[in-house]
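Below is one structure, written out as structure tokens; comments come after it.
One chain of protein is taken out of this complex; the other chains stay put.
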Amino acid sequence: MWLWFHKLGSPPHFYRTAGRLIPWFAIPAALLLVAGTLGGLVIAPADYEQGDGFRIIYVHVPSAYLAMFGYVAMAIAAAVGLIWRMKLAFAFAAACAPVGAAFTFLCLATGSLWGKPMWGVWWDWDGRMTSMLVLLFLYLGVIALRGAFDDAAKGDRAAALLAIVGVVNIPIIKFSVDWWNTLHQPATLSKLSAPSMTMDMLGWLLVMIVGHMLFFAAVVTLRLRGEVLLRERGARWIRGVDGRA
Amino acid sequence: MREFLLMDGYWAYVWSSWALTLAIMVWLIMAARRHHRRALLEAAQETEAPLPARAAVKELS
Amino acid sequence: MSGMLAAALALARRDLRAALRRWGELALPLCFFVIVLTLFPLGLAPERDTLAAVGPGVLWVAALLASLLALESLFRSDMDDGSMEQLVLSPQPLALMALVKALTHWLMSGLPLVLLTPLVAQAFYLPGNAIWVLALALFLATPTLSLIGAVAAALTASLRRGAGVLGILVLPLAVPLLVFGARATDLAIQGQSAAGPLYLLAALFALAVTLAPLAIAAALRISVD
Partner (left out) sequence: MLELRDIAVARSERVLFDGLSLGLGPGDLATVVGPNGAGKTSLLRVVAGLSRAHAGSLQWRGRPLEPGDPVYGRERLYLGHQPGLKADLSVSENLRFLLELQGAGFDPEALETCLAPLGLGGLAHRPVRALSAGQRRRVALARMRLCGSLLWLLDEPLTNLDVDGQALVARWLDEHLAGGGLAMVASHAPLGTRHPGRRLEVALGR
């Protein structure tokens, strides 16, 4: 077991294993996303209040889920990297950040597209949307901090520390924003929150969420391979790697 | 079919959110591939790191 | 133990002395604070009702930005002249030293801001009791802000172009302070008890004072390396 762990931890071995793993994430992800899209757009019944408008949920909720999942995964990897000085964990954290940020943005954008017909405005200072916006800023902070360092190893450690600070703060921020929101807004806008989902709607949402997760895994693994290469510049094993991505 | 495309009149919002999701996913894949390719290129251009020098300790007295 | 305290006091004394000999730099964030507050009535309209309505929020945002301005210098000169290396190498616990530095910094940047606020709040027509609640809320929130800010300042201390990044790092983390602080002020204006948000601000300070020094110390070790 330990030997296996150690072997996986060696960059060349990890690089090859990750390369072999990608199709195992990517192909089911594509299948599930196509199935979920069909299911969500065609098969699932329309919501009796929002009609077909509710179908945005099938892209909105999975991206919200990934936005939060991505940050937590990044922070855990960052902690592992700082505690056990694992370069691979830093590489993982670095690979997560832009993908998580992209899904946070996507969550905000689809939320806005959903909000326009339902609320009549593109943006509403709703508790969850506002928290998501702050989460996007936290992501951007981590990415910007890593990029600002000339010394990549130092940037990794600084960004890792920031990710941990951020993850400690997220519950506090979330609490404060929710609190602020309930004070300033009567709860008339809860329409967006839960169009009373029936099982045949919910099932397809699960399919979409799993599909998104696998997509996330595939893209992060691909980026991770790049990050590993960047961290191993000049190492001899890279000469043996061929150019196929 | 027409009814399906219209989406209860929400067609603009529903289809654009799907399009946006697709676009960002494609962009993520392309960016990740570019990232990996550039890393490979950079790693290949890098001349092999010179072997570390040895530090010699000499007793002077 | 006594050596630790002596060192902590020596650090506080040194920082205060060095800063007071450059008092012009200390006054800069305060000037910025006042100027930002002057701009709002000019940008809006000098009607009393409008200004009284936006006043608490404007005061809080201006205070936030002003303390952000002051943060930039927190570790900069120590990094440049090599005293940060000596601080990291000293036998004293670095987290304690970090706490001392952050609180000394608050004494010189946060506290003057708190003292200045009752004056400038007059220009936004806040009722008398609300002004004191505002000052108390700022008194509770600015040390937390200094501590959070010190984490970010420590992370960016070794960067030449750290100023831009600093804002992105600090402001999202300051959201709870802004929410609770502005809420306390609002409640006071409406003549209600502001105890709830004030307690929350105190709780945030307690949390920051225990956790932030550890993060600052870790960040300083990274920056010095």
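We call the chains A, B and C, going by the order they appear; numbering starts again at 1 in every chain.
As a working rule, a residue touches a chain if its C-beta (ideal position, glycine included) is under 8 Å from a C-beta of that chain, and two chains touch if they have at least 3 such contacts.
Note that the structure is a prediction, hence the values are computed from the model and not measured.
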Chains in view that touch the one left out, judged over the entire complex: A, B, C
Candidate in contact with the missing chain, chosen from C:L37, C:L74 or C:L87: C:L87
Missing-partner contacts on subunit A, residue numbers: 150-153, 231, 233-234
Where the unshown chain meets subunit B, residue by residue: 49, 52-61
Absent-chain interface as seen on subunit C, which is shown: 3, 6-7, 10-11, 13-14, 17-18, 21-22, 77, 80-83, 85-94, 221, 224-225
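Just so it is clear, only the chains that are shown with their structure count from here on.
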Of all other chains, the one whose Cα centre sits farthest from subunit B: C
Chains most often in contact, by C-beta pairs: A-B
Separation of subunit A from subunit B, taking each centre as the mean of its C-alpha atoms, in whole Å: 14
Rounded Å distance between subunit A and subunit C, as computed from the means of their C-alpha atoms: 32
Shared interface positions of subunit C, touching two or more other chains: none
For the subunit B and subunit A complex, residues of the former touching the latter: 4, 7-10, 13-14, 16-18, 20-21, 24-25, 27-29, 31-33, 35-40, 42-44, 46-49
List of subunit C residues in touch with subunit A within their complex: 151-152, 155-156, 158-159, 161-162, 164-165, 168-169, 171-173, 175-176, 179-180, 183, 200, 204, 207, 211, 215, 218-219, 222-223, 225
Residue numbers on subunit A that touch subunit B, as the complex places them: 37, 41-42, 46, 51-53, 55-56, 59-60, 63, 98-99, 102-103, 105-106, 109-110, 113-114, 116-117, 215, 219, 222-223, 225-227, 229-230, 232-236, 238-239, 241, 243, 245
